[in-house]
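Missing here: one protein chain of the complex. Every other protein chain is in place.
Entry: subunit A
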Amino acid sequence: MSSFPYIHISCPCHEDRPQTLTIDSARPISPSKSPSKRDFNFSPIAPNSPTKGRSLLAGFTPSVSFDAGNLNLDSDDEEELTDEDDDNNFDPRDPRSAFSLFPIENLLYCEDCHQIRCPRCVQDEIVCWYCPSCLFEVPSSTVKSDGNRCTRNCYLCPVCTALLAVVPVHHSSGHSSSDHPTGPFNLFCSHCHWTTSDLTPPIQLEKPTSISAQLSKLTHSPRDNEFIRLKQHYAQQLGNAQEDFTNSPAALTRLMGLYTGLGSGSGGHGGSRKGRGVKKLEMKEVDRPREVSEDQELDIIERMAVEGLEASKCIVALATHGRKKADGYGKATTAKQRLAQPHDPRFLSDLTPTAVLLRTKRSKRCRACRHILVKPEAKVQTTRFRIRLVALNYIPSLTIKRLDSSITWDNLTPHKTHRFLLTVTNPLFDPISVSLLTPRRTPGTAFASRVTILCPEFDVGANTDVWDDALMSTKPASAVPSGVKTPPTTGSFTSFSKDPKMSTVYEQKRNYTSVVIEVVPPEIPDTRDTRIRDERLLEIPIYVRVEFEAEVDRDDEEGGGGKPSHSGASGGAVQRERVEYSYWCVVGVGRVGDVVEGVVASEPNTPVRTPVGTPVKAPRTPAAMRTPLRQVRS
């Protein structure tokens, strides 16, 4: 559980419904009446408008209920709307949601699909294999033949997993001899001081180099023989098929056939491979069970008994003398240590150094369009990237702060109005207008909290150079303190800021704008002991819709799609186009605490509340969408 507050963004791959931009598929319209105005409230494409829909959640149209007084709707639609809305709101408590919610730092962005891409909807491709300790690249052919561990001199301590160092067994005092240390050598853990001499029998190396070769001779166990035997058996079985079983689809079908019996000539797809012996396709498993040597087992039992005896002695000694070696059962391995080693060691003295696991550098592709989103530099030593399209550079990011420092995130007071500051930061070089929509009551729970965003529609300035801001400082300050009703005047996009809806913005700076969000949690019983899910966890889904005008190249246009030609509109070389996209995010505000005496359920006291008459959410009508908002920078 991450600490509060956190903001997770829902990747569009959460929604597996077919992506259509028509409202009808998302919200059923009663057959008795034709689609009314509200059905187009969120439609990003108005006919004949040069709008390019980049809806990240197209087909997943949000419908959000607002205070009735602020709704710009026909009154007879209201109840119906509220009922339907619950189905379309993003429910952070839905078990499916957990798989698509990521912090923005974990998300990528596909420039071609214009969509967020999460780890689930990108495809990893291995660029190179390397050892994290010696930073040597390992060719993939070597990985296939020799396994996924470093075959050079990198070994980890089996007790504490720190890197082992080679040290001479006999310490030669005197500084001159340190240039040419003489063997034998130990592997020594400088963290927990484990050495290979602690083993029974102790492992001591003759040379300080080519450790892998020396160790493989010294630590050869019966398990290795067993593995070699199994490998030989299955190699023989797969045998005459000398093809690579890993990649080609034909080989995969064949491999499946081996087990299901389909491969032996029967079935439709067996026909094509009659050339090589059909009989050989029947797989024989190794029928011999693992051999257990009775002597070995007895030996282990005896050693354990001795350990137990020593342990009990030690406990007595510890009680009487105080200072006595107390390692009794401490000589046995832990389950973790046993699992980490292939030969199942029962005692610490059986543990062998483990070679360092190789790491990979991966490039990531968009699963939908196969474009590369992340491509690291192939050289192991560099940490640079050739391509790295992180969502943080494309998606306005949200942060939340307490407006009142007396709020404790993990102990919100029921019935009290908590005010938070929601800040939207714009990474783009164009000013954006943002709509934040949230269900009035948090969905998916019987204990819904009341949520109000005081100014759900506002503009955020472009992510211009910091110096631009400094140079424009002669103009009026763009920050609007709380409660001041004067619209902010920022030089870059005056056409937006004349809007009265900007009046309740809490703060507006260069490329971020802050608005106030009010949360009134109800009284919620503590369910952590009785149920899996924590009802007191307060998560607010917010639908973020962004519109801006972007410069577009003509090549970048989506082909076809009934786009009206508007190239004559701007005339110049630079095309500006209205772009919109949207996504759901979930704000983990905190946990609701116990009821506090004296705080009773009431209407939230909101001194900076929007005046009655000003719609909290002014739904855009198609006509509004058509109004020319195109700006051509001179």
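Everything below uses one rule, namely that a contact is a pair of C-beta atoms (placed from the backbone, for glycine too) under 8 Å apart; a residue touches a chain by one contact, two chains touch by 3 or more; residues count from 1.
Assume contacts and distances are computed from a predicted model.
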| item | value |
| --- | --- |
| Among "Dynactin subunit 6", "Protein kinase domain-containing protein", "Actin-related protein 3" or "Arp2/3 complex 34 kDa subunit", UniProt-listed name of the chain not shown | "Dynactin subunit 6" |
| Touching the absent chain when the full complex is considered, from A:C192, A:A250, A:L339 or A:C369 | A:C192 |
| Among A:H171, A:K217 or A:K284, residue touching the chain not depicted | A:H171 |
| Option touching the unshown chain, where A:C13, A:V159, A:A332 or A:L403 are the choices | A:V159 |
| Residue numbers in subunit A that touch the chain omitted from display | 159-160, 167, 171, 173, 186, 188, 191-195, 197-198, 322-327, 330 |
